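What you see is the complex with one protein chain gone and the rest in place.
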Amino acid sequence: MGDTGGPYTLGQLARALGAVLEGDSERIITGVAPLETAGPDQISFVTHRKYLSLAGSSRAGALLVPSDVKDLPGPLLRTGSPHIALITLLGLFHPAPPLAPGLHPSALVARDSRIHPGAWVGAFAVIQAHAVVGAGVRIFPFVYVGERAEIGEETTVYPNVVIREGVRIGRRVIIHPGAVLGSDGFGYAFDGRVHRKIPQVGGVIVEDDVEIGANVAIDRATLGDTVLRRGTKIDNLVQVGHNVEIGEDAIVVAQTGISGSCRVGKGAMLGGQVGIADHVTLGDGVMLGAQSGVPGDIRGAGQYLGSPARPIDDARRIYAAMPRLPALLKKVRALERRVRELEGRLGIARAEGERPDDG
Amino acid sequence: MGDTGGPYTLGQLARALGAVLEGDSERIITGVAPLETAGPDQISFVTHRKYLSLAGSSRAGALLVPSDVKDLPGPLLRTGSPHIALITLLGLFHPAPPLAPGLHPSALVARDSRIHPGAWVGAFAVIQAHAVVGAGVRIFPFVYVGERAEIGEETTVYPNVVIREGVRIGRRVIIHPGAVLGSDGFGYAFDGRVHRKIPQVGGVIVEDDVEIGANVAIDRATLGDTVLRRGTKIDNLVQVGHNVEIGEDAIVVAQTGISGSCRVGKGAMLGGQVGIADHVTLGDGVMLGAQSGVPGDIRGAGQYLGSPARPIDDARRIYAAMPRLPALLKKVRALERRVRELEGRLGIARAEGERPDDG
Partner (left out) sequence: MGDTGGPYTLGQLARALGAVLEGDSERIITGVAPLETAGPDQISFVTHRKYLSLAGSSRAGALLVPSDVKDLPGPLLRTGSPHIALITLLGLFHPAPPLAPGLHPSALVARDSRIHPGAWVGAFAVIQAHAVVGAGVRIFPFVYVGERAEIGEETTVYPNVVIREGVRIGRRVIIHPGAVLGSDGFGYAFDGRVHRKIPQVGGVIVEDDVEIGANVAIDRATLGDTVLRRGTKIDNLVQVGHNVEIGEDAIVVAQTGISGSCRVGKGAMLGGQVGIADHVTLGDGVMLGAQSGVPGDIRGAGQYLGSPARPIDDARRIYAAMPRLPALLKKVRALERRVRELEGRLGIARAEGERPDDG
């Protein structure tokens, strides 16, 4: 990241984080570091209870901890929301580099595009006709912005991102390197001889505060729009098919694939490498474990797992039972033998359909 | 997409689509839209029967429908192949933007490459020595065309595509942004100490009418060629290993991985996130459900599913049976108890090997 901020006294940090300080408010802190590597002039943090023992042996000069933590040597900065305070803390020591607005002389900006003077356009960027770029936008080198594409205020577009024609991107969006927005949806009609391409003439809408990972692919709609609603976060190498709509504040972990025309609900969480079949609806708050496969709609909020995905408790019971299946086969064969013997003793003739087999 | 075409009268559309019109041939239509959003000056379409009810309540000014559809209010354009007619319809209202041949002044084109004067080479494209680019080709910004690579007529190469040296691409191919053609195959020999790289000195051949999705990776062969045969369509984020050969008119859905030296038959269909082990042969017409894993050859045409992949009916039976496995374990334990009791009543001594266990 850019230049580093600080140093700060513990008193300054406590005020900035809204934390309660136990320790010397004049102590100087020069940076943030993990528990294992932090030295006496650095602050570290405990955001999960499982790291408490590690915290006890840390050489850190101070610790950001949950309010109710006990038995840790000071100095401590106590707060009810250590995760949120950590965001502030990292921002203090690693402030985002300032924006130097302007167009790099090597950038190619179409005359009839509209670039806000408060935007930065880096070397070798290409911005095509009728595109619109808002204030505070950062466009890194090798970014392609197609005709009539729109990029809202304070959005960051990292190198090598491709934004095809007509794609509309909101404010404070972050698009990581290599992501592609607005590639053609994957649609063909077989004419009895060859697959004929169905023109993909729709668009892509990315609302405010969305984040899109490296080398992600988001296809444009056949007609209408592929939509990523406000606050949704997409990890690296995710595939979003044509006409998909992802609700607000969803989380889509790396390498997940969402097929065409799916609806993903608000606040849904899709673990890594999940696959969703086309035209599937996932309700608000649906959470899918990693590698799940979803062939049909899941409406109810809650956790699901597996391929095909099932409620997580069911899936775990099945996973736990599977290793016992080979022994079970043997056991049932033995039971059949014993029942046959019992039947023989009692003179019961078995019906044809109950003949033992090796199945 | 580019500028829009139209408007057209329903009579003009019926003629262009070879459709039978029921309604006013002079009615003016300005565009195509989905059933839900189409207005009275737009045409919509019913390509699947399941959308018939939606069609009944659409405000569209006309509907493109299968020939035998009943009980829909007009105007209707009836056709035996609504999917194919839809392609024509979308093309009428969204014609591909015209090609303006020529080299952008910022493009770097090696003097001893051969670029047809009817090709377009966009800003900052790089075309290396001895490369050949045919008539009607579109090369977008930031495309890299390596030494001796060849690109056939009317092929489109979107921004940020990398075509490494010697790769040969046919006619009317479409390559979406970020795709990589001709990266080194993944081959090493362990010398007892480290993995030593096996030089990857082969090529890639992409035949006519192939489509390659965004951020796809297609490795060059170790020796010989990796081959994508005519008409094959590859979705986003697919991996094609070295020395793979994919037959004509195959469909490979997003995030599928095809390992080195595989043969994929003509007309094969690989669902999303499928994985194929190396040196596997898939016969013509093999269809694999999403997330399938294929450890060995599958010769017979037909549908397969699962990891490891099985004939789809078998796979479905297993999937349906799996949730019952935990209860089955209990049931068998109970049966063992009951059989033991029966044996006790009849004075049968059980053999050692049939002792109950928790397995």
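Going by the order they are written in, the chains are A and B; count residues from 1 in each one.
By definition in this document, contacts are C-beta pairs under 8 Å (C-beta built on N, C-alpha and C of every residue); 3 or more make two chains touch, one makes a residue touch a chain.
This structure is a prediction, so every number in the text was calculated from the model and none was measured.
Asker: One chain isn't shown here. Among A:D209, A:D225 or A:E245, which residue touches it?
Answerer: A:D209
Asker: Taking the entire complex into account, which one of B:R15, B:K197 or B:R299 touches the absent chain?
Answerer: Considering all chains, including the one not shown, the answer is B:K197.
Asker: Which of A:D24, A:D41, A:D297 or A:E336 touches the chain that is not shown?
Answerer: Of the listed residues, the one touching the omitted chain is A:E336.
Asker: For the chain left out of this view, which of A:I139, A:A221, A:V253 or A:A268 touches it?
Answerer: A:V253
Asker: Could you list which residues of chain A touch the chain missing from the display?
Answerer: Contact residues on chain A toward the absent chain are 1-2, 32-34, 37, 81, 83-84, 86-87, 90-91, 93-94, 106, 122-124, 140-142, 158-160, 174, 176-178, 209, 211, 213-215, 231, 233, 235-237, 249, 251, 253-255, 272-273, 290-291, 307, 319, 322-323, 325-326, 328-329, 332, 335-336, 339, 342-343, 346, 348, 350, 353-354, 357, 359.
Asker: Where does chain B touch the missing chain, residue by residue?
Answerer: Against the left-out chain, chain B lists 108, 124, 126, 142, 144, 147, 160, 162, 164-166, 178, 180, 183-184, 186, 188-189, 191, 194-201, 215-217, 219, 223-224, 237, 239, 241, 255, 257, 259, 273, 275, 277, 293, 295, 307-308, 310, 314, 317-318, 320-322, 324-325, 327-328, 331-332, 334-335, 338-339, 341-342, 345-346.
Just so it is clear, only the chains that are shown with their structure count from here on.
Asker: Taking each chain's centre as the mean of its CA atoms, how far is chain A from chain B in angstrom?
Answerer: 24
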